[in-house]
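Take this structure first; my questions come after.
Every protein chain of the complex appears in place save one, which is left out.
Presenting subunit A:
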């Protein structure tokens, strides 16, 4: 469509005609909720911290040479042997909790977003196929979806990991397997509604090829519910990953995610060394809550049934 957007004399558009794009409308409606904006800002800060961790963290918690076992289980605010201040204390291996949380966020967010994107690609394609093809293809895909959704996610993920073994990639695979069904069901639902609308018939009349109708006309109109589900599923994936790691089946012990940090400190909770579990727990909670705040507002703004 480059030719349609390029080369128009600007004078042809009267200055009064400020184009209200669907995107601008969406932004202003989203910003109407202070709480959602707060969630978004919080989430952006968390992402920034995670991305910049190698540069801003006091310590590289994965580099065993930097860890001093003598500094193990120090209270928040203690100064270690090498002169470094542990603002959030240390764990049993002398790892700075603040650095551990920053790096742990990196892993949690990567796993969460990565699995959500992959699950979305798989699920949305299958859902679109089910809606457009109908018949047996539809039945087959939807039976798989039902099967998947009726099985407890954590149990399915545990079984997959028990089979595949630990590792970040394996966790992502397990999460994709347990999450694609949500995307498939969502996309199929909205595609079934959208494909009956007359602009799809018009596109067929114009002899546009099927893949163009699906990806240029149908899919963009199915995106809003998909974005909502996607946001919520990122939060869910992060929580699931934390659970799996907590249970010892997730990421490897050498590169702890938030869930594994919590698990590591769990045994010391009762002996008063709360910080080893507590602060990673807070980080996890804040991350999930901020994503859900954004997701809730997205659902309100993008859900046409709630509008006028």
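Quick note on the criterion: contacts are C-beta pairs under 8 Å (C-beta built on N, C-alpha and C of every residue); 3 or more make two chains touch, one makes a residue touch a chain; residues count from 1.
The criterion applied here is as follows: contacts and distances are computed from a predicted model.
Its UniProt record calls the unshown chain "ABC transporter ATP-binding protein", which is the correct pick from "Glutamate synthase (NADPH/NADH) small chain", "ABC transporter ATP-binding protein", "Nitric oxide reductase subunit B" or "2-hydroxyglutaryl-CoA dehydratase D-component".
Note that of A:95, A:217 or A:236, the residue touching the chain absent from this view is A:217. Contact between subunit A and the absent chain runs through residues 1, 3-5, 7-8, 12-14, 17, 19-22, 135, 197-199, 201-208, 212, 217, 220-221.
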